Each structure stands twice: as C-alpha cells, then as structure tokens.
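As you look at this complex, bear in mind that one protein chain is not there, while each of the others sits in place.
In order of appearance the chains are A and B, and numbering begins at 1 in each one.
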Amino acid sequence: MRRFGLWILVALLVVGALLSGITSLAQDEKVLVIGHAESTDSLDPARGYTQTSGFIFRAIYETLVTFPDADASSIEPMLAESWEVSDDGLTYTFKLREGAEFASGNPVTADDVVFSFNRLKNLQGSPAFLADNIASVEATDPQTVVVTLASPDPSFLSTLPNPAFQVTDSQVIKENGGTDAVDAATADTAEEFLNNNSVGSGPYQLEKWEPQVETVLVRNPNYQGDAPYFDRVIITNIPESATQKIALEAGDIDLALDLTADEIGGLEGNPDIQIVRGPANIIHFLLMNADPDVGGPMADPKVQLAVRYALDYDGYAALWGGVQPGSNLAVGIAGALGPDEAIKRDVEKAKQLLAEAGYPDGFEVTLDYPDFSFQGVNMNTNAQKIQADLAEVGITVTLNPGELQVALEEYRSGKEGFGYWFWGPDKLDPVDFLSFLPGGKVATERALWTPERAEQSLLDLIEQAKVETDQAARLDLYRQLQQYAQQTSTFAPFNQPDIQTALRADIQGYVWHPQWLLDVALLSRSE
Amino acid sequence: MPFHLYFLRRLLFVIPTLFGITFFAFLIANAVPADPINANLPQSALNDPEIIAAFRQKWGLDKPPHEQYLTYLGNLLQGDLGTSIKTRKPVADDIGRFLPATFELATFGIIFGILMGVGFGTISAVWRNSLADYLVRGFALIGVSFPVFLLALIGLQVLYAQLGLVAGPGRLGVRVSEPPVVTGWMTIDSILAGQWTTLGDALSHLILPSLILGSYVSGMIARVTRSSLLEVLGMDYIRTARSKGLSERVVIRRHGLSNALIPVVTVIGLSYGNLLSGAVLTESIFAWPGIGRYMFRASTSQDFPAIMGVSILIAAIYIGVNFFVDILYYFLDPRIRLA
Partner (left out) sequence: MTPVSDSRSARFNLGLRWLRRNVLVAVGAVVVAFWLVIAPLAPVIAPFNPLQQNVRERLQPPGEIHRFGTDELGRDMFSRVLYGARITIPAGIAVIVVGSSLGVIIGAVAGYVGGRWDEILMRIAELFMAFPTIILAMAITAALGPDIRNAILALVIVWWPTYARVTRGLVLEVKSKEYVEGARAVGAPGTYILFRTILPNCISTAIVVATLDIGSAILTFAGLSFLGLGPDPSSPEWGRMVSIGIDFFDQWWMWLYPGLAIASLVMAFNFIGDGLRDILDPRLRKR
C-alpha cells in the first residue's frame, strides 16, 4: 500500500514535469499571453469603461480619429480620412475612408457612426457623459457624418480617440436586441451579446470573455489595415501581482501589466525579461463627499483641506515612484500643476484646521476602496498608509476594502462618504479637470459637490474656461481652477505613479499609451 | 436487516436535513439588512421597474416570509437557484461550470490523502511505539498544524518558482489548448480527446494543490487507521491467523486492513467536508477556477444568490457523501446486516 502510493506520486511528478516541458513547444499558432488583473465591467462598447476594457476595445474597434502610437501629441485619421470644423466651433464634418469593413463583412458607413454615437449617449452607461455635449449626429451621405455640438468644445477632437466613441456594426447590434433610440437605457438588450462577440472593424475580434478567467482575441479576417503579428491574444486574469511575476519568469505569460515596483526591481538583470518604465497618467486620490448626510465630518471644506495637508506625499512617491500631482489633472497634460506647485504636508496646519472645523480631538470615519491592485499599485497598501497619515492628525480611519465591482457601484452612485480611487483621464486635455469640479462627473455624481454647493466665483471661472479658445488664456484659466481646488475641493489627489511593465525579452513593439494603455496589434515576437 | 429497508431508513434521515439546509440558507440570505432587490439585482437593473416587478413576482417578495420560502423551494426544485449578481449568469449554470474543477481537485486530493493516511497509519500501527511510529505521528501532527495557505505558499515558492518541477496556478497552462468539455474534468476530457500534452499539463497543475489538500486530511485518516488497525490486530482471529504460520505481511493485508477499514471509511467521509473547506483556501491561492473560488468571490461581493446556491449544494454533497458512507457500511460491517 505504502510503496504503491509512493510510486504513483513519483510517477506523476516525473510525467507532469516532463510533459509540462513539452507542452510549450507544440504550437504553430502565434499566441500572445498577457497577465493582467482584469477590471472589465462590460465589453459592450457603450457600457464598458475601465482600463481593461479600454485596451481590449482598442484591439477590436476603431474610432473616427486617433492618436499616434506612443503619445497624444496630434490627431490622426482612422475611420475618418478627413474632417472640417465650422468657424463657430459647433459643427464637425467627417469624411469616412472607403473600403473599411466590420468583422461581419458589412461596410462601415456613416449610419454606423450615427448609431454608435447615439447609442453611447442614450444608453446612459458609464462612458455616456463623454457624449453629453453632442447635440446631434447626422449622416448626410454614406461616407459623411456631421456632428453638431451644443457648445463649442476645443477638446472635442482629442476626445474622439477615446474607446467610447468606437464605431460599431449597427446592423448586427440591432439584430441582437440593440437600439440607439432615446429609450435605449431600458430598451437595449444587446449587452449579453456584445460581452461575447465583437462587432468592430479593428485588427482583432473577440472570441470569448469569461469574466475573471480570461479574454481571448483572434484576428479579424476582414481587417483592412496591416495584419497584426499574433493570431491569438489571450488576456488571462491574474489578480495577484506576485503570481504574474512568477508566471512571467516561467514564460507562461509574455507581458505582466500589474507588477509592483518591488517586483520589477526583483526582475532586473534577468536576461529573459525586459522592463519598460515611464511616467503615466493615473492619479490616486481621496474623495470626500460634500453631502453632510453621506460624508459626515468629511463634508466640511476645512476638514477636506486638513486631509490634503495631512498626507505624506513623499511617502507615496517612495512606495510607487512617480510624482505628487498638483491637482486631479494628470501631470503631463498641458496646463497641469506639477509636483513643485503641489500642496506640501503640514501636520500642524492640518490639526489647526480640524480644530477650527470643530474637531479638535479628531473623529472616526470609514474609508471605502476596492481591494485591488492597479498597474502595480496595491490599493490596500496605500489605504493603510492613508490610515496612518490621518491618525497623526487625529482622524481615526476604519478600512473597508470592497470587491471591485461592488465598490465601483457605490462610488459611481455617490454613496461613499470617504473613498479612495484612481483616475485615468477621459480626455488628454485640461478639460479633463472639469470632471473634478462642480458640474463635472466625479464631483457632481460621486462626491455630490454639486453646482448648488459651489461658490459662484468658481462656477463663473469654470464657464470661462470651458469656452475660452485662446490656448494661453485657456491654460491660465485651468491653472486658476487647479489652484482653487488645492484650497477648496472634495478631493485629495496624492500620487501619480509611474508605469512599469515587464515583458519577455523576445516581445517587440511595446509602447505604453496614455489613452488606451496598450495596443496589442503593435506587438510581435522576434524569431 | 434487508438492504432496501436499511436504505430507506437512511434516506428518511437525509430528506429532513436537506430541507433544513435550504431553510437555513434562506435564513442567512434574509438576515441581511439590505433590501433583497438591492442584494440580488445589479445596479443597472434597478432603474427598470419591469425587471424589478418580474423579480418580485418570481421570488414572491410581496408575500409573507413563509410563502417566500416555499416559492424559493419551488424554484429550487426546478433547478433554479437565481442569477448571480457577479457573473450575471444563472447560479445553477455557474455551479455546473465550476463544480467539476473542484471535484477533480478534491478527488485527487482525497486519493493522495488516503494513500498517505492509510499508508502512514499502517506503518504506525504495525511498528507500534517504534521510532517510525513516533516519526509518522509527529509528522502528522505537524502537518495538521500548518495552515494550508502557508503550505501552499511554500510549495509554490519551492516546487514551482524555484525548481520548476510542477506547473503554477490555474488548471491548465494558458497556451495549452483546452479539450472539448465532456465531463468537465480536465484529465478525463483530455484523455477522451486524445490530447496527451493537455493531459500532462493538467496533471502537472493538479499535483501540487491536490498534494496539499491530501496532506490536509491525511493526518486524521492516519490517526484513525492506526487506532483501528491496532484494535483489530489485537483480536483473536488475527492471533489465529498468525499462529497458522501466515507471514506478517499476509496477516496484515488480508485480515488486518480489510477489517480495520470500517472506521477509516467513516473518517474519509468526514474528511470530505474538511477537504471542501481546504479547497476554498487552496483554490484561492492556486487560482483554481472551482466552486471554492466562486464562493469566495460571491462572499466578498455580497452575491447572495451565489452564496446560497453554493452553500446548499456543498451541504447537500456532504450529506450525500455521508449517506453513501452509511450505505457502504452495510456491506463492510456484518453487524448491520445481522441486526
């Protein structure tokens, strides 16, 4: 009995070890495997709005215009080959490129653009706000789309590369329960279909999405551009960064997107691994709800300022690298306040402000945040540091980590009194900062810092900034807004970490992109 | 007692317990202060009065609690466990998808557990009070004292990360093609499909977690095997067998072990429940897409339909295994037949 058991064990170990070596050889398909902590909320183009869905969308859909491969320095044609802007800045006319086809074989027409934009707007999903300023979209002929804005928006073109504006196959979506009608929010039933199928014109198409397990992309046979190198791209969900690291070392995955700075350090000198580092544009920040019923003491602007003075900004930079942003506008975007202009830690000042607000002995508060690691930043670690920082000024913080999707819903519906989140810009333009000011998405809906709760002077300044077309004057207005927010705001941005990606040495063409993170179609393997 | 009578009697014990379990799961899910609609529907559905009305209707939410329970039971009997908030799929489908992975892991685990437990227990009993006995027992004691997650971490660190002897987390390497799903068991499916590399990869992924699970239960099995074997070896018929001049090995194998099996079978049945507990921790470390990981995700995301579904199912499995053990008894223990 005993010996028998031992033999089985030995035999299994040997066979297993041998075969696991063999398996990696037997592949004629070109496969790319990405290890990633999946955050996908939906793969419906009008609903999904997370970093994971962003780079998946980049592979399977196309937008009217786009950015260069590595940065956001200019606007380039994609589905639209040319465009014109009217003098009043309200009307944009796009000429579509001939010959573009969806994966289904249907041609990409102006009607598809109209359908996609209207569906985005009417579905009222997470990215719908991006289309708020669109008054109408019309197809004047099969190759021409006219977009009319409600008010002039100098940042409109740089918003269009956002995956939210991807063009989808209207025919196939309609066949599967989709609609772009005004009542789309309740009438549209295509999400289930779109979570498992893609209807785009990009280099890849979605083969399957098994939530929390993997997302598989395969080539789109009808793609009109240069065929991508890899036949198949597997994005496998590995929430634990340590596991991503071992899997990368073992060669099980080609790219690890979420390693921490510490883990990256451990990979240095490994000849099989290359490391790509650089500044990124994700901002980690605290949200303090302006509604006293939700935020409690945190609703007090003096307390909010005290929190900004209490944080040990250098400490966060020591943990993750990167910089302390001067506001919720990512450093790197024109007009953003840099680290040298940022608020500095001042514990005494924070205590004094708390006393002025009527909390000389501090108070107790619960911090809500997702139990999640994003691009190598472990939010649990930061939350513990926030807890310790605030303890120094007398605020007792109870940590309440939540599962990502659950926490997201609380956050998005404005139910969090004190929350910790991260933000990647929707628009690579100073206008992105408006999201964090009254009337903007995050401030109004999530922090309940509504225009009614804001000072008139601030609202006037916002209106001015929105319509100013002279670039220098515009940037100056945005600087004033950011300086205002350093003193009065429901947010405490504390760190903008660097991006760091580790990949197998034989992978070529990797670039980090500020909008879509990663374009898998650019990658190849050296042979 | 004839077999059918015994069978019926055991079955009569099982049914009320099963009802009790459903009732208990129902209680837990309803003890939540939250509104059941909030707890059971995704946020996006909350704006839609039609979906809410349909949900109320289906689960009888307008009715008093006891009728709600009956409605719940009715849906349950039709195999409807509700829809998971997290995966947005019917809980029954999810369970169908994740359960085979856990079964495969648990089965390999219990096989290792039995091999190690019975093996060590036998060594311990045969060379009672020898150094080997103490080593084995000490080893077993130390083994059950280590948290499963620590063993898993050390195992992963040494066997996978450092030595590369076994595969890492997951059920199958990402690059390995999955066999067509027939049973949901990676090993069986890959054999059926003749995909030998897949089989090798699946085994390589199975070894470490199932060894750890096995060691988790082997301590208890070893202990029971030892004491039960000691008892049997002291009995008259063994002495008779010995005095007939049979070799010690034959005596132990033919007469000793087979008779000592009865309590061992019981403890294996009991271990199965422990195994499923251990599976939750093991699955979460090994990223094993099984029911334990599903339950973990459900419990952190307050996915009550899924929590209830899994709890009921696992309890039912546990009861089923014990029922099966009782039935086995009938054949193993002559006293029941004679009673």
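Going forward, a contact is a pair of C-beta atoms (placed from the backbone, for glycine too) under 8 Å apart; a residue touches a chain by one contact, two chains touch by 3 or more.
These numbers were taken from a predicted model, which means no experiment stands behind them.
Novice: Which residue from B:1, B:28 or B:250 sits in contact with the chain not drawn here?
Specialist: Residue touching the absent chain, from the options given: B:28.
Novice: Quick one: which of B:11, B:54, B:70 or B:150 touches the chain that's been left out?
Specialist: B:150
Novice: Out of A:383, A:404 or A:502, which is the one that touches the chain we can't see?
Specialist: In the full complex, the listed residue that touches the missing chain is A:383.
Novice: So that we can see where the missing chain sits, which residues of chain B does it touch?
Specialist: 16-17, 20-21, 24-25, 28-29, 31-32, 126-131, 134, 137-138, 141-142, 144-150, 153, 157, 161, 227, 248, 273-274, 276-277, 280-281, 284-285, 295-296, 298-300, 302, 304, 307-308, 310-311, 314-315, 318-319
Novice: What residue numbers in chain A mark contact with the hidden partner chain?
Specialist: Interface residues of chain A facing the absent chain: 240-242, 245-246, 260, 262-263, 266, 312, 315, 318-319, 371, 373, 378, 380-381, 383-385, 387-388, 391, 398-399, 401.
As a convention for this text, only the chains that are shown with their structure count from here on.
Novice: Quick one: report the Å distance separating chain A from chain B, using the average Cα coordinate of each chain.
Specialist: Once rounded, the distance between the two centres reads 40 Å.
Novice: So in the complex, which bits of chain B are touching chain A?
Specialist: 42-43, 47-48, 50, 86-88, 112, 115-116, 118-120, 122-123, 156, 160-161, 164-170, 173-176, 196-201, 203-204, 206-207, 211, 253, 257, 287, 289, 297, 300-302
Novice: Which positions of chain A touch chain B when the two form their complex?
Specialist: Per the stated touch rule, the residues are 1-2, 4-6, 8-9, 12-13, 15-20, 22-24, 26-27, 31, 33, 185-186, 192, 211-214, 234, 236, 238, 240, 243, 246-247, 249-250, 252-253, 371, 402-403, 405-406, 409, 412-413.
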